[in-house]
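First the structure, in the form of structure tokens, and then the observations on it.
Note that this complex is displayed minus one protein chain, with the remaining chains in position.
Now for chain A:
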Amino acid sequence: MLRVGRLPGGGLAKGLAVTLRTMTRRSITRQYPEVQPELPPRSRGVIALFEENCTVCMLCARECPDWCIYIDSHKETVAAEGGGRPRVHNVLDRFAIDFALCMYCGICIEVCPFDALFWSPEFEYAEYDIAELTHEKERLREWMWTVPPPQAHDPAAEPPKEVAAARKAAARAARRPPPGRPGGGP
């Protein structure tokens, strides 16, 4: 094959060919406001709070490098059913994330031991007033509806830990049929 680039003036022809070839291809521009971008899985758009799972353990607020999570709570005492010792539990009064400070590191989501924080891919929450960027817990709860299901594993990947553990337990149970539970526990 004749190498065009080696001929005198071949470099010029090559340059023209590149631009002409690019012109015949579809342009890569996405017309954003009309066409929504196809975000990759696990996109970090906004942090959603699944309030029901939160125990006010404060781990997220303490680990946050920007200190942009504000949590207020109080304790409530509930009388235990059946006459036991009264139980004390935390009630969430305020949970707010200041997205003007947040740097989207996701550490709060990583450390949450009770799966109360999630990434949502929504990103269209720009405001004219910076104070509006502090999302209170009602707004953070609303973001939960936009959290997508977890990304499917690769076809050749190991099965999820939970599935593997369940299978193992099932196999063990099949090998050794349980001889009537003495304790009667779960």
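Just so it is clear, a contact is a pair of C-beta atoms (placed from the backbone, for glycine too) under 8 Å apart; a residue touches a chain by one contact, two chains touch by 3 or more; residues count from 1.
Here is the rule we go by: contacts and distances are computed from a predicted model.
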Listed names "Peptide/nickel transport system ATP-binding protein", "NADH-quinone oxidoreductase subunit H", "PaaI family thioesterase" or "Formate dehydrogenase subunit alpha", with the criterion being the UniProt name of the chain not displayed: "NADH-quinone oxidoreductase subunit H"
Full-complex contact with the absent chain, from A:I28, A:V78, A:A131 or A:A156: A:I28
Footprint left on chain A by the chain that the document does not show: 12, 15-16, 18-20, 22-23, 25, 27-29, 31
